[in-house]
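Note that one protein chain of the assembly has been removed; the remaining protein chains are unaltered in position.
When the chains are written out, they are named A and B in that same order, and each has its own residue count from 1.
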Amino acid sequence: MQQVISRPWIWSWLAAAATFAMTTALTEGSGAGALAYAALSFGAFAAIVGLGQMLVITLGPGNVDLSIPAVMTLSGTLALKAMGSEPDTAMLGLGVAILVGLGTGAANFALIYALRLPPIVATLAASLVYQSIAIWSNRGLRIKPPAGLADFATGRIFGVPNVALVGLVLAIVVWVALERSVWGRWLLASGQNMRAARLAGVPVEMVRASAYVTVTAFAAVAGYLLASFSGGAALNMGQDYLLMSIAVVVIGGTSIAGGFSNVPGVWGAALFMFLVVSMLNSYGAGAGVRMILTGLIIIGIVIAASTRRASK
Amino acid sequence: MGQFLSRHRILLPIFSLSVLLAATFYMQPRAMSYFGINLLFNLAVPIALATVAQMMIMMVNDIDLSLGTFVSLVACVTATFLNDSPLLGVLILAALILTYAGMGAVIHALDLPAIVVTLGMSFVWGGLALFVLPSPGGSSPDWLRALMTVKPPLVPMAVAASVLIALVTHLLIIRSGIGTVLRGVGGNARSVARAGWPVARLKALAYGLSGLFGVFAGMTLVGLTTSADANIALRYTLLSIAGVILGGGEFIGGKVSPVGAVIGALTLALAASFLSFMRLSPDWQIGAQGAILILVLTARLIFARRENTTG
Partner (left out) sequence: MQQSAFENDAPIVALTEVVKHFGAVRALDGVDLEIRPGECLGLVGHNGAGKSTLVNVVNGGVSPTAGTVAFPASGAPEALSAGVRSVFQELSLCPNLTVAENLRISHSGLRGPGWRRPARAEIRQSLDAVFPGHGIDANATVDTLSIAERQMVEIAIGFAPRGTEARLVILDEPTSSLDAGIAEQLLRHIRHFCESGGAVIFISHMLGEVFDVASRILVMKDGKVVADRTVGGFTRQGLVDAMGHVATDERQDPRGKAHAFGKEVVHTSQGLSARRGEVVGLSGLAGHGQARALARLYLDATSSWRPTGKPRMVFVAGDRTRDGILPLWSILRNASISILSETAKWGLVDRDAETSAAAEWKRRIGIRTEDVTNPVLSLSGGNQQKVLFARALASAAPVVVMDDPMRGVDVGTKQDVYAIIRAEAANGRTFLWYSTETEEVCRCDRVFVFRNGEISAELTGADITEERILEASFEMQEA
């Protein structure tokens, strides 16, 4: 039991389960399936961008990617444009999205490395440029995703939303990379002490670069799926995901001080963030109350995590 | 040369602003007038105040991701309570400042990551703003409107106010004893604590000052726009961070410059006006702002390199 309690990811899952129970209690159980389905669908996008953000935050204080919303918008826009609603172009669209992700990640890290800008400022400044490219290419266009892709993005297998399956596969890939691969060890070592890691033979710049490219690649995939899911790309489609991506990482139990990541926690937190909103909705809370409570919950979780750390 | 520049870090922000201003005047000579300059820097005052607010937090090695929503909330309170029942309005604003100070004390006492706490607070402020003003509206108190549209002789209001803000914060942060100690917290909190200072109270003070300037930012914004909505200043979070960095401030080490921060804010405000003069397609305006930001920061890097080689 002690073992289970001490795992930081358990908390976000418990919180998600509690909110789920409280929501369904109101309706006496009816609609539980639909609620779970919606949570998995919408949580998947937060989880995917959260996984990427987690890798960057693991690099240590000051490392965070603020370009996620712009990259999502850009990738959704360019991918839909490339596909042009033609059938059988889903793979082309995915390819475009991934290229956008790799390109923006490389650009972000180039600013961070070559110009030695703090990552917060570098990704912020770059995201303005990405946003502009998206606006320019999206101008007056309203392109629908190809029918097959739209069906996939909104469809399900064995009752589980496809987007959640994609999120799950990506989570497993990230988990293996972090927990089992040499690269993961290098990333965690760099996040604890960059200088010590370098002196222990870790190629720290390669590790940092790969983390910054991965986060935008994940954001690009999330943007591609979200655009297909919601029937087209919109210029503001990414805006909720900036704070969301950081929130799910922190609630999920990843250390903001770096060097410690938590993959299952990100998924739990993503579900929780959606369920909290639907719980408050079903209890009739207005938008203002929803936001206030969300904020207080985030702060409460950070305080709980820090006192747990202190008592250890 | 390098030594000179490192001693006078303020030169780079001044240089960037001058170049941008010269380019603007070159493209649009008519802007070179009392009225033109007022237009160019129209929204500079609230941005400058918000940038100073962010600087107070960055001075003690933290960062505030909630500033934009906080300024929006203040704007909503100003356009409603402060206008309808001034006393209640003032009390609410004072409570907000105290909350900011409390936030600083809690962050220090529990050793919490400021970036996450302020992230959470941004939801709280945003929710409260929706509560206060569910749909855009409200109106500016007349005296505030009058203050923001006053036409002083010689220099336009925006410029005079910016100079005043820079002067006051310079005296407060750079010249005064307590400002020096506050910067010391950013430079080496341990040695400040060792000298017998209550660091938690100092941090609360820094956050409280940030809240105060955040309140000023929200009020002046309403004075200019005459009405408010819950999302009116969301951009200010990122603008204020960019402004501090443009002004030669740094994320850690207590290296901040109030004068630089105000100049950085003016540069950002001017960049927007400049781009509209360039008749740049609106598609590219945001991107061009990003490009200007990158350009100026690159210039900063060249200066920093020089410092290293000569230092």
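Everything that follows uses one rule, which is that a contact is a pair of C-beta atoms (placed from the backbone, for glycine too) under 8 Å apart; a residue touches a chain by one contact, two chains touch by 3 or more.
All values derive from a computational prediction rather than experimental measurement.
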Which of the chains on display does the removed chain touch in the whole complex?
A, B
For the chain not shown, which residue from B:18, B:33, B:180 or B:276 touches it across the whole complex?
B:180
Who touches the missing chain here, B:192, B:232, B:245 or B:288?
B:192
Given the full complex, what residues of subunit B touch the hidden partner chain?
6-7, 175, 177, 180-181, 183-184, 186-188, 190-192, 194-197, 253-255, 311
Residue-wise, where is subunit A in contact with the chain that is not depicted?
176, 180-183, 185-186, 188-189, 192-193, 195-206, 209, 255, 259-260
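Just so it is clear, only the chains that are shown with their structure count from here on.
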Taking the mean of the CA coordinates per chain, how far is subunit A from subunit B in Å?
29
Along subunit A, where are the residues that touch subunit B in the complex?
61-62, 64, 66, 111, 115-118, 120-121, 124-133, 135-136, 139, 243, 246-247, 250, 256-257, 286-299, 302-303, 306-307, 310
Within their complex, subunit B touches subunit A through residues 63, 65, 110-113, 115-117, 119-131, 134, 238, 241-242, 245, 251-252, 281, 283-291, 293-294, 297-298, 301, 304
